[in-house]
Every structure is written in C-alpha cells, then in structure tokens.
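What follows is a single structure, written as structure tokens, with notes after it.
One protein chain omitted, others in place.
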Amino acid sequence: MNTNAHPPERVDARYHLLDRQILDRDGGMVAKVDDLELTEQDGSLTVSALLLGPGVLGPRLGGRLGAWMAAVWRRLHPAEDPRPGRIDISRVSCVDSAVHLLDSRAEIGIDGFEHWAHTKVVSRLPLVGPGEPPPQRPDSPGPPAGAVTHRASDLLGRRVSGPGGVPRGHVSDLRLRTHFVARGPNWHTAGMTVTDLILNQKATATLLGYERRNDQGPWVLRAALRTFRPTIAGTIPWRDADVDWPGQTIAHAGQGLDEFVL
Amino acid sequence: MISRAAAVLAALLVLTGCVSPALGNGSYRGKGQASVQAALSEVETAALVVEQLRRDRIPKAYADETVSASEQAIGSISESFGSVQPPPQSDQVHDEVTALLDDADSAISAARIAVRRVDRPRLGELQEQLRQLADRLRDAESRLS
Partner (left out) sequence: MKRVFALMLGVLTAIGGFVDIGDLVTNAVVGSRFGLGLAWVLPVGVLGICVFAEMSGRIAAVSGRATFDLVRERLGPRVGLVNLVASMAVTFLTFIAEIGGISLALELATSVNEFFWVPVVGATVWLVLWRASFSLIENTFGLLGLTLIVFAVAVWRLHPDWSALVHEASHPANTHGEGLPTYFYYAVALFGAAMTPYEVFFFSSGGVEERWTEKDIGTMRANVFVGFPLGGILSLAIAATAALVLKPLDISVETLGQVGLPVGVALGKIGLVVVLVGFFAATFGAACETGLSTGYSFAQYFGWQWGKYVRPRQAARFHLVVLLATIVAVATLLTTVDPIKVTEYSVVFSALALPLTYFPILVLANDPDYMGEHVNGRMANALGTVYLVVVVVAAAAALPLMFITKAGQ
C-alpha cells in the first residue's frame, strides 16, 4: 500500500535540522528550528522536540547580544518563568529543505510576538480587512515530567578525548537515524535517535558542506576552504561516548574513529 | 571585535567628513580651483535650462526646480569657500574666486527669477551672460590649476 520510498534515514542535526524553516501542514511558515531538545533514555539519546524562539536562539548566539536577546524575551514574556517554544517531534511529518509539520497553523497557534504584532498594530491599521488572529500558542508544557533533557547546542563544539586523554576532536554534528511510520501513501517521522557524533579537528566547524564532500563545487572554493578547514575527522558511535553534561568534555571509550560516510 | 571595527569606522567617517581647513597657499589654490569648477557646473546647468526654456523645450516646473537647485548649490559653494581663512600671499586668489562666485550667484539668481516669470527676452540676455561667465570660470580654473 505504501508507494513511495521513504526519505533518507540518516539526517545530521546541525547540517539538516538546526536553523531550518518549519512549515505547517499547508506550507505556512511557523518558525526556525532554533535548537533541538534531546532526551536521555536507557542510555540512548533521542530528539524529542524542536525548540523555538529567542529564549533558545539567544544562548546559541552567545556573547552579550545572545544574553540580551534571551533577557528581553524573558522580560517581555507574560509567564513568570517562561519556557521556550516546543514542538514535539511526533508532530513532524518530514524534513527536506524545510521541516514539515502535521498540524495547521491554527492548531499549533502563533507566537506571542506575532500575536502582539497582530492585535496591537496590524489589526488597527486601515484597510486591514476582516479576520481574527489565529489563537496564540499555549505556553509550552515542557518535556514530560521526569525526563532528562538536553539541547543539541549543549553537545556541539565540545571536546572529545579518547582513553588517556588523547584528543579526538570536537563535536561538529550529531548523526541521527530517523524512524518512519507509514500513513497512507506517505512516510512520516516517528522519531529520531542520535547514533553517532561527527567530529572535526576544530571547534568552529563550518556548515558549508566542503568538509563533508570531496566533490562539491566550485573547485577553487573547495580547494581554498580545505586549506583552512580540516575535513571531518571521523565519527564515534553514541554508545561509546561518555558525556559529562555539566562539564565541557566527552570521553570516548573506543579505539580510534570510524570513517565518516554521507 | 565587531564593535571595535565599527568604532574605528565611525571615527574615520567623522575625520574624513569634517576636516577641511586649507592650510598652505597651494591647498588654498586647490580649494579655489575646486570651487570654481563646481560653480562652472552650476552656471552651465542654469545656461542650459535657460536656453531650453527660451526655446520652449522644457516644462516650466522642471526648469524652475533645476535652476533653483543650482542657485542653492552655488550658495553653499560660496559659503564653503568664504569660510576658509586665506593664508598670507593668497589674497589675489581669494579676491578673484570670491568675485567669480558672487557673479555666478547673482547670475543664477537672475536666471531663477526670469525662469519663474518665463520672461523670454530676459532669458535671452541671461543665456548670453551665463555663457560668458562660464568662459571666465573656465579661464580662471585653468589658471588656478
């Protein structure tokens, strides 16, 4: 009954998901993937939600500007201790050049700032035409009680050392495996699990793609960038990684790195 | 790092924008030449507009606005040259350029008045006058360079 081949199982969190546009069922723009919520469960790490808004984008920006962005958001947010916007991974239908959701904008609700701009400004302008704002997105309930969660940005850039403190590189991306379920003729995302950590020699890995592929053009640019940026060092399986969450490091129990494959 | 670069940039912009004291005789001469050159552009613009209006080849509003803009421009050229303290031994440059700029200013003002009135005989006279003035400005410019 399922006619289409399902999309690639292998997705890289930073390269394919972070900062990507989120679209609703009808193609309406919802937000950017500002960060990913990761949940620890029985030794495995799964992507449990997309995180949205200045509250998570600020920390990723870092520096004074990032702190300021998060502080302004906290200040303007009506809630006492606001949580970042959160879309459960089970609501994602597929990922291509955008992250597509199963719900419509009306079901998801709109951002608080969008709601403010609508009610305080746009709806008061002349010739606006009839209509009501879509409902505001309810405050995020946060992850299920008792769940141990982290953010994808907590792992990116961390130093990884092997036995005896041998440096292995820095985490440049998280390799995910997508689980699909069939709904009618289409495949839908049922969940995503972290399978490997992709390591790069430098903490500031690029997203340009030249570190991933040998054949991405134009060759002048490839040659130039490769002299500055070492290629991906390799990967280590998630199960061999021992993350010191409050600290800054990851210990790798295995011997050497696995080869990076696209 | 970005904020430091921005500060340096701002400082450079301020410096290059504001500092224009003419110090030596040479640079005063240069300033005089530049002012004459700028005045020439405005006088020729006015002459061209006057000629076109006389021959009824330009809408009146367009002519008026263009000549008025030239009048404003010549005013600020005059003012900016006049505000520079001439160094000693440069009085001749000062007197010659000032006289030329004053003539340009009054000729363009007269042109603006005639353009607004569409006073054709007067436009004819002014066209001739502006062309002669332009020749004097060209002369002065080549002498000053």
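Every chain is named by a letter (A and B) in the order it is written, and numbering of its residues begins at 1.
As a convention for this text, a contact is a pair of C-beta atoms (placed from the backbone, for glycine too) under 8 Å apart; a residue touches a chain by one contact, two chains touch by 3 or more.
In this text the structure is predicted, and so the values were computed from the model without any measurement.
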Worksheet item: What are the shown chains in contact with the chain that isn't displayed?
Response: A, B
Discussion item. Using the document's definition of touch, tell me which of A:128, A:148, A:166 or A:181 contacts the absent chain.
Written reply: A:128
Discussion item. Touching the hidden chain in the complete assembly: which of A:13, A:30, A:101 or A:236 does that?
Written reply: A:30
Discussion item. Even though one chain is hidden, which residues of chain A still touch it in the full complex?
Written reply: 15-16, 19-22, 28-32, 34, 52, 57, 60-63, 65, 96-98, 105, 111, 113-115, 117-118, 121-123, 125, 127-129, 131, 133-134, 207-210, 213, 216-221
Item to complete: Using the touch rule from the top, list residues of chain B that touch the missing partner.
Response: 2, 9, 12, 16, 34, 37-38, 40-41, 44-45, 47-49, 52, 56-62, 64-66, 69, 73, 134, 138
